[in-house]
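What you see is the complex with one protein chain gone and the rest in place.
Now for chain A:
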Amino acid sequence: MQTGAPFSFERFTFSDLKTLLAKASPLRSGDLLAGLAASSDEERVAARFALADVPLKRFLSEALVPYEDDDVTRMIIDDHDPDAFTPVSSMTVGDFRNWLLTDEATPEALKHLAPGLTPEMVAAVSKLMRNQDLIAVAKKCHVVTAFRNTIGLPGHLSVRLQPNHPTDDPAGVAASILDGLMHGSGDAVIGINPATDSPEAMIELLKLIDEVRERIDIPTQSCVLAHVTTAIDVMARNAPVDLVFQSIAGTQKANESFGINLAMLAEAEDAAKGLKRGTVGHNVMYFETGQGAALSADAHECIDQQTVEARAYAVARKYSPLLVNTVVGFIGPEYLFDGKQITRAGLEDHFCGKLLGVPMGCDVCYTNHAEADQDDMDNLLTLLGVAGCNFVIGVPGADDIMLNYQSTSFHDAMYLRSVLGLQPAPEFAAWLRKMEILDQHGRTRPQLDGQAAQNLLAWSGAA
């Protein structure tokens, strides 16, 4: 592959596609840290003017990391579907933005287009979009997946129940699971980040969730977010694995820094599918990503952090995941400095994932050294709800006592469902009604002294 002619607008020139994308990207601290950001606001907008004129086809002939050097690039190029690409193949990036906003870009059209898009095209068009564009187009992208329930249907919002505990104490984890269920959370997955990444610890936690799920017949899935190799190991020992988790990134080098390669993900997907534990569907993978991950591993290949993040969604897409979420404010202020940058990144990530056909959720979160607080999280959470985000995270009181960061809470999810009229996954909603947790108006109003609640409490006594 050749590097084409440089790009220019007025007095500004940009030597290659990678540089142009970086300079066009909305300001964020991670690109400054990497030395890739535009040096002035004027240069940034000039880059956008130049980017708007780039034909989408150029992204198929100019790879950001050489094909020979990077298996993510090879996957993107080799898996590209030229037939699906046809409707937009003669467009520039600017034309593409215009088209996405028209009524011609229907949910059906966008679904058929997805395999024809590369992450670089999607990242490029996002850089020309305002936040409202990112929301409006993402809302038209319906990516529906299923395992024991159905996630991502329009008008629905699912929640990952995240009952982490600093020492994986079974009673502590169980208490948080019950609290989440009583608040209507847990339809995306009951997913624990283990404090210890070992097969034994993973099996113990899997059995704990599986027991409560079977005893009270909850139509949801479980996941212990250990390394993919640990999951492969415990599947061979017949542990009750529903979903296999892995953190992924957008370059081969970054994935190597996570101790993974693409073959491992394929092996894990095969093994989990082989267990045939899904009832209404067979999406068995769960991936997390986040802007800045590649740079922090010094594996960003001089690509701006938003574009390299979009490449991670191409990795995710290959393995038909049930769930993918960006952990958008977790990495810290050296990558996303404040609430404004976190908000922008969350909307970009959701948009890029959805346009590529990935079932995007978002961990709306921040750390205590970022310039952000719960008001910023409320804003991003609400915007993502409007954009049709598949799922968000539910942590007791928004305070993850194991990972030491603030995410969204069970209460936050109830708020979002209420103000936007969103429902839990249909199978899970039926269960919540049976348990007297949802009332006749579809609101989460648990009957704490009812028989269902007593059954849950009785289980917790046993755990």
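Operating definition for what follows: contacts are C-beta pairs under 8 Å (C-beta built on N, C-alpha and C of every residue); 3 or more make two chains touch, one makes a residue touch a chain; residues count from 1.
Quick note on the criterion: contacts and distances are computed from a predicted model.
Asks: Missing chain, UniProt name, options "Glycerol acyltransferase", "ABC transporter permease", "Lipopolysaccharide export system ATP-binding protein LptB" or "Ethanolamine ammonia-lyase small subunit": which is it?
Replies: Of the names offered in "Glycerol acyltransferase", "ABC transporter permease", "Lipopolysaccharide export system ATP-binding protein LptB" or "Ethanolamine ammonia-lyase small subunit", the one UniProt assigns to the missing chain is "Ethanolamine ammonia-lyase small subunit".
Asks: For the chain not shown, which residue from A:Glu200, A:Asp373 or A:Asp439 touches it across the whole complex?
Replies: Hidden-chain contact among the options goes to A:Asp373.
Asks: Using the touch definition up top, pick the residue from A:Asp95, A:Glu267, A:Glu334 or A:Glu436 that touches the left-out chain.
Replies: That would be A:Glu334, which touches the missing chain.
Asks: Looking at A:Ser25, A:Thr92 or A:Ser176, which makes contact with the chain not pictured?
Replies: Once the missing chain is taken into account, the touching residue is A:Ser176.
Asks: I need the residue numbers on chain A that touch the omitted chain, in ascending order.
Replies: 29, 32-33, 163-166, 169, 171-176, 178-179, 182-183, 332-334, 337, 367-369, 373-374, 395-399, 401, 404, 406, 409, 411, 414-415, 417-418, 443-444, 448-449, 453, 457, 460
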